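Input: one structure, supplied below.
What you see is the complex with one protein chain gone and the rest in place.
And then subunit A:
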Amino acid sequence: MINDAQEFRKDFPLLAQNMNGKPIVYLDNGATTQKPESMIHAVCGYYGGCNANPHRGAYALSVEATDIYENARERVRKFINAKKSNEIIFTKNATEALNLIAYSYGLSNIKEGDEIVITISEHHSNLVPWQHVAHAKGAVLKYIYLEEDGNLSEEDIQTKITEKTKLVAVTQVSNVLGLVNPVKEVADKAHSVGAVVVVDGSQSVAHMAVDVQAIDADFFAFSGHKMLSPMGIGVLYGKEKLLDAMPPFLMGGDMIEYVEEQTTTYAELPAKFEAGTQNVGGAAGLTAAVDYLEKLTFDRITAIEKDLVDYALPQLRELPFIELYGCDTKRDNKTGIITFNVKDVHPHDVATILDAEGVAVRAGHHCAQPLMRYLGQNATCRASFYFYNTREDVDRWVEALKKVREVMHLGA
């Protein structure tokens, strides 16, 4: 069988635990992944053996902390194939990275009457900041809508992006529909009218090989915690030329060159965007996570996730009370995210009932309220796989689903 996940499961201490008295079936990887022991050790090792404030102290420990931090930057550069390591800015998470772009690039470059184009399937983190910029600058916020099968409308990509467009923001993989978007095509169209393109990689980097140069992203953002790393470390990639011309986002220590009483000159990239003491422990964890993923290879990760989806979907389709979203794509672009509802049962009740069976899924609007409205749903459930999930996990999930209507006194 393609999925020898048992081999990986021993690397993840949490997966050996029970939830509500049953071995945990963790299917909320789109929200955050579990953590391998090697990553946990890297973080503990940093705090237990090398902790110091990087960049400032003139002593060996501080130099070591600086090395760990800068090594993480270089590992991330290689991981997403950025040209230079100073194009990698560490942030708290993808949300902060996207806000950095909106506040720094957006507010300085978007003018009244300009257009910002985003897609209806954006997470609130790649939507609300653009609303803010549009409102603040008197710009127009336009949406690319979807085809019947959940993919971005080809027509909208070609017609919504116009000569007035200054910025296009698109997620590489929708956190609800789980479909890979044609970000290179969107970038080409954006560039043809002189707009920059912001790609949200939160749901892609942990699941597929990403090459920011190949997709020609001007900016690319992701969170570490969705790819085996600790919470609190994220990445903003930006093309050097753009980052160089942008004003700082947060001001304070470490991001300055020279401070006078009334004026300040700023540090070079990447320090210009990294004010205050940074998350070195998180960066150490991120390095260990990248090591883990590269050793495993994305070929295997995508093959395992595809196997789980191919195994689950026919079983779900056999259940007459299950409604699926984003599962009928006409392209070969489905990732390990399955969004569903149980007929006549609210998603929160479904999640509570699955929880009692030890199965963890997400229920709600998935921070994508405009998409929910577009799909005509108030809320949905979402199961999202990772390489350590097994066919047995799928079986447990499907079995639990069969109990939902009975618990709700709706008959089988």
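What to note about this one:
As a convention for this text, a residue touches a chain if its C-beta (ideal position, glycine included) is under 8 Å from a C-beta of that chain, and two chains touch if they have at least 3 such contacts; residues count from 1.
As a convention for this text, contacts and distances are computed from a predicted model.
UniProt records the chain missing from this view under the protein name "Nitrogen fixation protein NifU", selected from "ABC transporter permease subunit", "Nitrogen fixation protein NifU", "Ion-translocating oxidoreductase complex subunit C" or "ABC-2 type transport system ATP-binding protein".
Between the chain not shown and the residues A:108, A:213 or A:378, the one that touches is A:378.
Here one chain is not drawn; of A:19, A:141 or A:407, the residue touching it is A:407. Here the missing chain is touched by one residue of A:43, A:157, A:353 or A:375, and it is A:353. Interface residues of subunit A with the unshown chain, by the touch rule above, are 344-349, 352-353, 356, 363-365, 369, 372, 378-379, 407-410.
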